[in-house]
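Provided herewith is a single structure, encoded as structure tokens, for subsequent inquiry.
Shown here: the complex without one of its protein chains, the others still in place.
Our next item is chain A:
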Amino acid sequence: MGAGHGHRLYRHAHSRVHTLLAHCKLAAVFGFVLVVVATPREAMWAFALYAGLLAGVAAYARVPVTFVLRRLVFEVPFVAFALLLPFVAEGPYTHVLGVSLSESGLWGAWNILAKGTLGVAASVLLAATTELREVLLGLQRLRMPSLLVQIASFMIRYGDVITDEMRRMRIARESRGFRARGVRHWGVLGKSAGALFIRSYERGERVHLAMVSRGYTGSMPVIDEVTATAVDWRRAAALPGAALVVCLTGWILL
């Protein structure tokens, strides 16, 4: 029982980025994304520099660029929205290849594409270099309420169990000749979801009882007290610090 030892997005390697303490890494990623979002969209070169910074981190962490690029497909839904913008936005129009496009819409599309892509790339790098357990420990060390961290850790730990349960139900349905083709089959799928809820909830009750019988009183003991040194923080600050310099330059030059 329990999830596998790594998640699909984690890529095992030995590098300074992998061994950096998770809470420093989390803070660095949040800082970086915040700086990117605060950058004026007209400073196009700044976004190229950000992409360069991320590529540098990826190379340092020995994460292949193709790996990051393949993960970027997560952003497909909002790319569609961004591409629509130049056609629906208002403002002065320009003509590109005989199509009239809104200028502010083009800027808006660029803004969302650039910032969204950089944000996704930053979280992909975080997920690729940090194990799940480390992410949760990092959140705890960043003073996220411990109850929330516990809920998240149970979700991660049993996520695969519940998904497997769902897969088994799907196989059971399909081996009885069921194929969901349209609205008429929602009843069966709804009943499956209901059954899945009952199984999840009852498993939650069993997990709780098992934990209580082992002395659980509502909080998890902290067994490894790690404090980040100034060196750790300085390493973690390299990425958001460099990004901040780029951002400030962008504002000054504008």
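Methods note: contacts are C-beta pairs under 8 Å (C-beta built on N, C-alpha and C of every residue); 3 or more make two chains touch, one makes a residue touch a chain; residues count from 1.
Please note the rule applied: contacts and distances are computed from a predicted model.
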Tell me the UniProt protein name of the chain this structure doesn't show, selecting from "Cobalt transport protein CbiM", "Nitrogen fixation protein NifU", "Thioredoxin domain-containing protein" or "NAD(FAD)-dependent dehydrogenase". "Cobalt transport protein CbiM"
Which of A:24, A:63 or A:120 contacts the chain that the document leaves out: A:120
Among A:17, A:112 or A:236, which one touches the chain that has been omitted from the display? A:112
In the full complex, which of A:24, A:132 or A:239 touches the chain missing from this view? A:132
Per the whole complex, from A:13, A:83, A:172 or A:211 the residue touching the absent chain is A:211
Touching the absent chain when the full complex is considered, from A:51, A:161 or A:242: A:161
Touch list for chain A against the chain that is not drawn: 7, 9, 26, 29-30, 33-34, 36-38, 41, 71, 74-75, 77-78, 85, 88-92, 102, 104-105, 107-109, 111-112, 114-116, 118-120, 122-124, 126-127, 132, 135, 145, 147-148, 150-159, 161-163, 165-166, 180-183, 185-187, 189-198, 200-201, 203-205, 207-208, 211, 216-218
